[in-house]
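With one protein chain held back, the other chains of the complex are shown just where they sit.
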Amino acid sequence: MDVRLSAEQQALREAAARLVDDHAPGSVAELDDAARTARLEAALTGSGWRELRAPEDEGRPLASAVETAIVAEELGRGPADASFLGPTLATELRRRAGAEPATALETVLLRPDLSGLVVVEDEQTRCSGVAIDARGVASALALVRTGHGYDLVGVPVAGASPGRDLTRPAAMVEGAAPERLPGAGRRLLTAEDIEAWSAFTLALTCADLVGTMRGAVDLAREYASVRRQYGKAIGSFQSVQHMLADAFVSIEGSSSVTRHAAWAADTLPPGEALAAAAVAKAYCARAAREVCETAIQVHGGIGMTWECLAHIHLRRALLSTQVLGDVGANLARVVAHRKIGGVHDGLR
Amino acid sequence: MDVRLSAEQQALREAAARLVDDHAPGSVAELDDAARTARLEAALTGSGWRELRAPEDEGRPLASAVETAIVAEELGRGPADASFLGPTLATELRRRAGAEPATALETVLLRPDLSGLVVVEDEQTRCSGVAIDARGVASALALVRTGHGYDLVGVPVAGASPGRDLTRPAAMVEGAAPERLPGAGRRLLTAEDIEAWSAFTLALTCADLVGTMRGAVDLAREYASVRRQYGKAIGSFQSVQHMLADAFVSIEGSSSVTRHAAWAADTLPPGEALAAAAVAKAYCARAAREVCETAIQVHGGIGMTWECLAHIHLRRALLSTQVLGDVGANLARVVAHRKIGGVHDGLR
Amino acid sequence: MDFADSPEEAAFRARLRAWLAENNPKLPQSSTADEYWDGQAPWHRALYDAGFFGLSWPEEIGGHGLPSVYEAIVDEELAQAGAPPRPSLGYLVQGMMRHGGQDVRRRFLPGLVSGRERWCQGFSEPDAGSDLASLRTRAVPRGDEYVITGHKVWTSYSDEADWCLVLARTDPDVPKHRGLSAFAVRMDQPGIEQRPLKMINGVTREFGEVIFDGAVAKASDMVGSPGEGWRLAMTVVSHEREPGELGYVARYSKAVNELVDRLRSAPGRFTEENVRDVAWAVVEAEMLRLHVCRRLSDRLDGISHGPEGSVDKLLMTRVEQAVGHAALGMSNLTGGIEEDTWLKMYLYSRAQSIMGGTSQIQRNLVATRILGLPVA
Partner (left out) sequence: MDFADSPEEAAFRARLRAWLAENNPKLPQSSTADEYWDGQAPWHRALYDAGFFGLSWPEEIGGHGLPSVYEAIVDEELAQAGAPPRPSLGYLVQGMMRHGGQDVRRRFLPGLVSGRERWCQGFSEPDAGSDLASLRTRAVPRGDEYVITGHKVWTSYSDEADWCLVLARTDPDVPKHRGLSAFAVRMDQPGIEQRPLKMINGVTREFGEVIFDGAVAKASDMVGSPGEGWRLAMTVVSHEREPGELGYVARYSKAVNELVDRLRSAPGRFTEENVRDVAWAVVEAEMLRLHVCRRLSDRLDGISHGPEGSVDKLLMTRVEQAVGHAALGMSNLTGGIEEDTWLKMYLYSRAQSIMGGTSQIQRNLVATRILGLPVA
């Protein structure tokens, strides 16, 4: 056991941090700065990080889920308003199915409540759902159930619009006809594949939440250091100090469970990986809401304004929370995995 | 609508407060002071407050649940280590059944988890359960189910021992033969009677919790004012101030729901009264644990010692919480009453 | 001690209920849509004209001189009908009644109460939030008027207002709490620029920023005496902390009813966490309803109030944020990625621990003014 990041992993984190520091929006107004988003997009494309889960020899991914999570965390911290989660999840699906790489940027199609991939019963059934993280994306992957497993299909995506998460616009897909992917040599995905993909997805959302929390606390810490009331920096008041200290502690705990969930996604059997991911997601999602709420509270009235970045972090956290299940859904996974459910609903 | 206490109710509160201030234990050591407990017992007997729910003309109680709750709250604040809740609940059962008054101090027999009265199927079945609040008590009431309702039976009680609540020892009853109450003219209790009695019981436990919280916060506030660290009273640190402020706020909210629950117990139809009581109990029980934990925390190391009264309040709160259901059980009652239950157990 | 209606109260309740059945404008929650603010002024006037607003205020200002507990009945019935809450103006009314002279009260309060004149509140500034007394807006005397210069934020309804109650520094040479005065300032004059303040839930019409650059107030429109501004402000903000004054019981109870309906409409869709959050919202909202009954009853002998407003503000904040968390759980479960009413309700709820004095400030006040703990 040695769960330190390797030198290469640390270098990757630093590179991702640099990209984010150079190109992420420094204010809410900058979200609309098309030149900046183009630079961020170009830098991210140039980095090749969207292909971390593309297949190398024997179909293994170029990089592990740990490295992928490192990039996801830094992009969350930014917050980086370029698509990463969606394309990475799509690439992971293609890799598992042995499909050819996508020719254009692609994401995944989730059920309207974002709880999982859209699955249709046959290729004649039209697909509806949400193409998450759809900025600059042309299509989204869904599943068709067959007698022997699940086949990948694509649906066209258009018109991503900023929704609850202003950094990662999504697109509604309504009644799109699924299209078989081109190319041969593809295999059907098993239920275990889906489970493993879900574990990977949850781990990445945790990493994004950890980054989001870091970004929110950085923002609040800075504000608390400069904002003065009653003749002193508000960060010198014990109540503000304790709110931020608790937030920092939550980040540290979240970081530890996320590191394990990312490791588990590539290493443990799918059921165990999913259980590890559920523990991490329940923990991180609970923490993220509290931490982002704290960041707003520390900002006082400013924190309630559209122009303050604090709600941008909160909104991003809410989206990442919802992807493949929020606190309640993942706590239910923990209950199921530890076999402590099945209680009656009323009084004891 | 006028939910102020009347002048008589205020006078009752003051009288109860005086009794408590004169005779309640001022330290953990005083719990074992037999002369003091005898004085408290004599004063409580002299007050006649254990007979507040005895029948007056037409079977109505001498005093309303509001007055009874006022006394219960002050005794909780004490904390008064003399039995009140148990005898009052027994008297209420006798009143509802039109039974003769008990000849000696009596309590009620609850199921081992304290969630409700013990009910046996016939008079041949032996009764087991917990006789709560059994200091100086000779017998406990349980129910026998008949074809047409529930009949009261008594079981002998002996050997109350201090348990989790050091101020209100309870007695285990194991396999006692139920005895028919003497006297005629009694009627069978209906399910509605039991529901109304449950609402009354919950309201009294809420009042006890409110009093317990007040006692705990009084103790902590006093300690925070005298205990000095770093050259100043710890009560001048914002973190300590905020903990105690939150505790006080919780007491105020608890006090408002409890007042209503007590009023409802004598006024609303049993189902509505029980719903009001469940709201109050969920609120007060959640608050009480937090508030008593805060009182311990404010005491620092001293709060972890047996000799500090803080845990006496916490323990009393834990017992009152459990009587007829804790937070979870009463939240379940709220869910049932508002018809928002019936969800599935797993992922959505 | 009785939570039940007297015969008079019951008759009033029946009248109100019947009126609401015909006159519910069915506006969205104020926390979720700018459209609410289009409907708010007509709703205020309709409620007033029907005799259901200002019940406990004196008749000379347009009120009904009824016992304070009638306000609780109004809140319950509004929530039950799913109608908008009563307009939250009580804190301005209380501040002007208590500190304004006879002339000020007679000139301004009837229009404020009836909704014929719209008022906004200009207290906070960018650098004076929690530390309100450090505000920098200046009012400099010039003949029989004052010239006002400064920058106000969180100015409620500033886009619609005819008047603004402005807190400004009239004496820079005394300790900061003593040099403030309050003015009724007309909004339709040169030297005032109003711009909307967009909140994190997208609502733009609840609050604004107002820049005073040489705006003018008549000396006779000063509310209270010179230097009385801080005391007036404290009266206003302390009533602003009272759910009974704000009518928020109706807001929360209505929201809770909507949450309950939402859960019932789709059993099986929600997790136990969702149900639990809604159950706590039910409990919290019911607590506040009962707590306000208690506070309004305490007023039956007349208003006397002190730091307990901070207690009520903290209770109200717990309720709003419990409702907000329950609403968040209802959000986005059918409708995809867009913002929905539930999400906006949640986002807005985060403001309750900030506006009207942060929860941190309220806790300071409870600790020192009520619990008597030593000031740091």
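So that you can tell them apart, the chains are marked A, B and C in the order they are listed, and the count of residues begins at 1 in each.
The rule is simple: a contact is a pair of C-beta atoms (placed from the backbone, for glycine too) under 8 Å apart; a residue touches a chain by one contact, two chains touch by 3 or more.
All of these numbers come straight from a predicted model, not from anything done at the bench.
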Write out, one label after another, the shown chains that touch the chain missing from the document.
-> A, B, C
Full-complex contact with the absent chain, from C:118, C:276, C:294 or C:344 = C:276
With respect to the chain omitted from the figure, which of A:43, A:188 or A:335 is a touching residue?
-> A:335
In the full complex, which residues of subunit B touch the absent chain?
-> 112-114, 130, 132, 161, 163-165, 170, 172, 228-230, 234, 237, 239-240, 293, 296-297, 300-301, 303-308, 310-311, 314, 318-319, 322, 326-329, 331-332
Note that subunit C touches the chain not displayed via residues 272, 276
On subunit A, the omitted chain is touched by residues 1-6, 9, 66, 217, 221, 224-225, 232-233, 235-238, 240-242, 244-246, 248-249, 252-253, 255-257, 259-260, 263-264, 267, 279, 282-283, 331, 334-335, 338-345, 347-348
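The criterion applied here is as follows: only the chains that are shown with their structure count from here on.
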From the C-alpha centre of subunit B to that of subunit C, how far is it in Å?
-> 38
Between subunit A and subunit B, what is the separation of their C-alpha centroids in Å?
-> 49
Per-residue overlap in subunit B, given as positions that touch at least 2 other chains = 237-238, 242, 341-342, 345, 347-348
Residues of subunit C engaged with two or more neighbouring chains | 271-272, 274, 333, 360, 363
